[in-house]
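Below is one structure, written out as structure tokens; the observations come after it.
Left out: one protein chain. Kept in place: all the others.
The block that comes next holds chain A.
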């Protein structure tokens, strides 16, 4: 069997996982792997960039790639080198270093870049096929340069800019109230920065939360010291000229005329797949690179895509003719990792003859969204727009349960079909959220009494507390399994000291930790004994 030459474009966490999984076949020589990394750094976990940006962690703790191991196994890892074009007929990837790489399979793991919204004062590029052909060197594998004082939060360079602002306790304006923006806002506020979140929806995380959850979250944000400006569409940015002559961000101007001043503007307006190389190579792209259930491009069976840049659309005749395709990359790491694992296994199976994989990568369910913040717990998934009082006739099997306690910043909504969870929102109730997450992922049935799930987060949650400590059946001595009732019995029979009870029942003759409680029970028994003797 001849060697399969694979070129992987992109070395983020998904690319790194692919490398790790495919490595055994690289080691035994059946696969030749070249990684075109783009960034000049070992693959790191992008999920932790906000933590890094506020100084909570360091790069070393974020690294997920093991370049040394990959190279030891025989892979080439080209850090700081970008792919500039692909000649699919010749099966060649062209690099900005001038090198050309021949391939049998090329895998896109190029991820996504932060969106730059339409703002007066900020230049923004289209990346359609025509623009790409005209301005390839500016647009391919490069992000738009942003003016001083404005940054996205996607890579380490962005994070360094934010970190500088946080450390000097500057005023930070976060544009957008999605998960990433809020994570940064909370972490930065916690680290001592002044933070203001500006967004145009009615409440934060509008794509993930219903109104109840969103409003509770907004209250929680405010209590954490984050200013939230809702219903405000940013229209323009204005700049100021510092003493050193440099021009920097000064304020955001909203559609209704508000002027919000700050030292740093962080754009957190979603992400878009880095598609341009695929578009330029004539591959079908929609939101992302369009791939079928087997993660291969609709256009070219030698091209694959995984992670944030891949839009999985099982190909049908009907869909093939449509201009607009359903779905979008999830933007979450879990599905990307699963795709990387599956594709690596698929390639290995193809070169080893024996062993085949499923024809399709595992289908993903709605992805669970969690806000990573130390003091606010928000988890949501699925369609949670339904209301408990909705007309059953429309969705006869759907049921909605809800719990709202805005004062204490707690809110839960559970949507079920036939008892199984199809969506939920949980704010401020971490144990409940964790249990609901497990139930959702397993398609588990909720307990008939939904309030069981809420009670996990009660400060007094203690399943054993329903037992009265002095109830006859309550265990006092764990070593010897002696109950209150048995000790009272012994007391009645004349065992009036802790030692006497010990001889009679063995209570207190193990570790001895219960001797205090035995004494208490004896004291109570003595009291009740005395009462009748007084009246007699």
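We adopt the following convention: a contact is a pair of C-beta atoms (placed from the backbone, for glycine too) under 8 Å apart; a residue touches a chain by one contact, two chains touch by 3 or more; residues count from 1.
Operating definition for what follows: contacts and distances are computed from a predicted model.
S.K.: What protein name does the UniProt record of the undisplayed chain give, "Tripartite tricarboxylate transporter TctB family protein", "Quaternary amine transport ATP-binding protein", "Nitrite reductase" or "Monoamine oxidase"?
M.R.: "Nitrite reductase"
S.K.: For the chain not shown, which residue from A:23, A:370, A:400 or A:522 touches it across the whole complex?
M.R.: Missing-chain contact among the listed residues: A:370.
S.K.: Taking the full complex into account, find the residue in A:74, A:444, A:485 or A:500 that is in contact with the omitted chain.
M.R.: Residue touching the chain left out of view: A:444.
S.K.: Using the document's contact rule, name the residues of chain A that touch the chain not shown here.
M.R.: Those residues of chain A that touch the unshown chain are 13, 44-45, 47-48, 51, 56-58, 60-66, 333-334, 337, 368, 370, 372, 374-375, 377, 379, 420, 430-431, 433-435, 437-439, 441-445, 447-449, 452, 462-464, 466, 475, 478-481, 506, 509-513.
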